[in-house]
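Only one protein chain is missing; all other protein chains are in place.
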């Protein structure tokens, strides 16, 4: 019997990089968190401590910074793809590279004269994400791009029901036909294309998601997610698939009757934990294969 | 020699309360984190475990919920003041009550038809704060109101210097006449009034702070803070004092010269720790006494 | 062209449950965070909002509490397996259930007389984890058990090198033959067995991991991880596979030469971000199939 080195990968996580465009007096800013992850022929490093094929994670960090200057960051998809292709093309032991980029939003400060040219205020806590994966090199190379968002916190104060559910021995929940529905959405969508106006496409998809959440009368968070996903595919022919993960952030109606008060959907306790967690993938029936893009980057389930 | 029970206080911290206004189809939402803190004649609880004068923190929580229904939450200052006055007036052993409220921002979802009537998206991570303190009861009662904000993250990509500083044996920092200046501002301002259009005043003060940050050419974060504080007092005759605490969130220019690249203020590393921490209070020379409002609510320095 | 509901699952996340054993005066405590996740025939909930086959997440939470009383929590593996089997066996639309449990450590308070019978102090921040998955029901049912730990923070102040690595255009890192090596280990191991003395096995594996980290002279974190994983398999014939994920928490030697000081490995800056991230799986060549256990529970890569 032998022990086998199975899956393995390594990289540099969470390089916090800010790119300023200052070619004109009206500056622009891209505020990123970049993680690179390489797969390939690194067994000797594990088995024998031999680093000859290991590009230091410090070099990967340097590359992220250098590419931000040389290639710029017009959008995080293009930037992530350039990095992923570079590692797969130029670092011989690398078989596949995965680059994940989070972007934090900044709004331009408004002053009396209008937009300020070089002052910014952090926008929403929502994070825009992109993942580029490149496998192989040169003409054999295949690439995939995911875009996404996380911590998009949505709430509707009516238009949500939950009733007619399965009951078992442990069921005590009352049915409701009017509840608060709130979530902190994480979404990832897989593009068919590898070159596009990513900023415009993603802004449009975000708006579709929000509008569906708002306007679909919800019989369950499951149904809301399906409608959100389907609407994205319907509006964007170049999206192969979308995956949605939505905690059900419970808002419990507070019983004020002991104080002689009638609380008709007006005062809620926003609970921290536990929360429901509803997830689904919606895809076209003719979607191209996803390759490795949905593999967990942590080797773990969880 | 004797042991003395000196300062003591107790309360309910972080009651997460959401108030929905649904009187018309166009709902409104107030999303709060409420903390109550009582001071008074509670020595017997400490010395003898006698709870006869101790209103349970659970009752304080209930009161926060009930007041949100009965009194509503048109703004957090009025709501906090109502709660503080109630505890000081109606609970006999209470000598002083302090109520702190954080508010989380929600924006209305935009759909094709305009504002959605009952769907919301979380806005900035910035938090609005109010603190109301009531001492004594009835006609002897005195009250103070602080408003504020925290996690207002600001950045300017030029218009900031740091030079001419004191040098000692341990100084290696280079002078700079063009740097990124970024902070996550916490501010608290003390009102002279106890009744006002709090929403309007606070929105105006926030805008003054942001505009000053943007437009003052910064020779140091200290000078920027002073200008921000002074401008608030100049614009609002009813503000007695403002206190500002500003971490200097360092953005270090990345040296790309080893790679033959000239990084002229375009690529930065956003560092997590350590950070400078600059703080000041700006007040009118005729400001009325602050009473207990700046005392630490934790009994601690730190 | 059609839209397809592909992967989907739902459950209750992060039920914070404390089980006290008080059968004798010497109490015992189990402090858990329980997450349940069900897969099965739930398409109607997504497509039509029909909940007839959906067991509410609230009922799942209730089940977690009830099982903690009825079945007890002698160890988290047995408890998780009981829950997973219940959902798969007894809830008709469920095809597979996955139950993840985190456990927080408590030590018994030491007083002059020895162990205190009912007072406890939180131990290390380290978390013990278990995941049980059950597919199918009755005699067709298959089950898998993972155990693990996370946030096991380890540091060695010498006995670690990093040299002989691949160099590219972006490499500036200096080789070192004596550095601080620190990590916050996450590990998951897959058992062949579904019934065992889990507490003893896991304590033993944890000790093997720590000892290997301490005693292997490290030529790279990769090599250290491989040795750790291999040693676990060598010591425990019933472990099919182990996966390790290790951030390289960088400790940078501070340059004190400007102050005339010679810092020979004595003063370090502990950096927050970025960090290297090294991961690997070590398995027996005759390991039974892993089934779904390593699938991401979030449907996402990331």
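Letters A, B and C name the chains as they come in the text, with residue numbers starting at 1 for each one.
The definition used in the following text is that contacts are C-beta pairs under 8 Å (C-beta built on N, C-alpha and C of every residue); 3 or more make two chains touch, one makes a residue touch a chain.
All of these numbers come straight from a predicted model, not from anything done at the bench.
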Self-check item: From C:53, C:116 or C:284, residue that would touch the chain that is not displayed
Solution: C:116
Quiz prompt | Listed residues B:22, B:53, B:71 or B:192, member touching the removed chain | solution = B:53
Practice problem: For the chain that got dropped from the picture, name the residues of chain B it touches. | Solution: 1-16, 35, 37, 42, 45-63, 66, 90-91, 93, 98, 100, 129, 131, 146, 162-168, 170-173, 186, 188, 218-220, 222-223, 225-226, 229-230, 233-234, 241, 243, 245, 247-248, 273-286, 292-302
Self-check item: Hidden partner interface residues of chain A, rising order
Solution: 169-170, 172, 258-259, 272-273
Quiz prompt | Residues of chain C in contact with the chain not shown | solution = 15-22, 27, 29, 31, 62, 65-66, 68-70, 106, 109-112, 116, 118-126, 152-159, 180, 210-211, 213-215, 251, 254, 256, 258-259, 261, 263, 265-272
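Following the convention adopted for this analysis, only the chains that are shown with their structure count from here on.
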Quiz item: Where the centres are mean C-alpha positions, what is the separation of chain A from chain B, in Å?
Solution: 31
Practice problem: Averaging only over C-alpha atoms, locate the centres of chain A and chain C and give their separation in whole Å. | Solution: 23
Quiz prompt | In chain B, residues with contacts to at least two other chains | solution = 258-259, 272
